[in-house]
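After the structure tokens below, expect a handful of questions from me.
Here the complex is missing one protein chain, while the rest keep their positions.
Coming up: chain A.
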Amino acid sequence: MSAVGRVQQWATFGRMWYLFDAKWQNPFHSADKIKDILTGTHKPIYHDLNDCGDHVVVINSSEIALPGVEWEKRVYFHHTGYAKGASWTLAWQLHHKDPTMILRKTVYSKLSKNLLRRGRMEKLHIFPDDKIPDSILENVSAQLRQMRPIPKRLDHYTREEVEKFPKVFDWPKDYIIK
């Protein structure tokens, strides 16, 4: 193979590192997007026998937003293998124990169930906050767009902006707020 051809092949199979900010994101929707990149199905060269998955670095996983009543109602099951070893952990409890676990479990369950599953999970790097080791950050060369906009909280507006905002409704003067 010529030198140019060799570099061409090198470039085609080059591995990318994507950054994803999980702040205020639904982990179940985000996992669909992350899964495609871990398996490499977003590439035109994708093939079953072709190892072309990319790395994904997820930050702010402690600030994910579960929809509806999922925090209280979603249950994660674990069995130690011994008698009476079953345990059920609620999503909010699991998130309290390990803020990366919900996202990791979600991506793991969305990946196809075959021998490549563990290897693909190794390409997923989750961090609970925005502190990433330099050895990982130096590889990152692109960022994935979030799935939904982050709303601005009332306490993040300045006092001036809040006062300037048009008043839509006001209580009557003789109304007593309990």
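Operating definition for what follows: contacts are C-beta pairs under 8 Å (C-beta built on N, C-alpha and C of every residue); 3 or more make two chains touch, one makes a residue touch a chain; residues count from 1.
The definition used in the following text is that contacts and distances are computed from a predicted model.
Colleague: Which of the following is the UniProt-recorded protein name of the chain this complex doesn't show: "Large ribosomal subunit protein mL43", "Nicastrin", "Sulfhydryl light chain" or "DNA-directed RNA polymerase III subunit RPC3"?
Modeller: UniProt lists the chain that is not shown as "Large ribosomal subunit protein mL43".
Colleague: Out of A:Gly68, A:Gly85 or A:Pro149, which residue would touch the omitted chain in the full complex?
Modeller: A:Pro149
Colleague: Tell me where the left-out chain touches chain A, residue by residue.
Modeller: 1, 6, 8-14, 16, 19, 21, 43-45, 49, 54, 59, 115, 130, 137, 140-151, 165-166, 168
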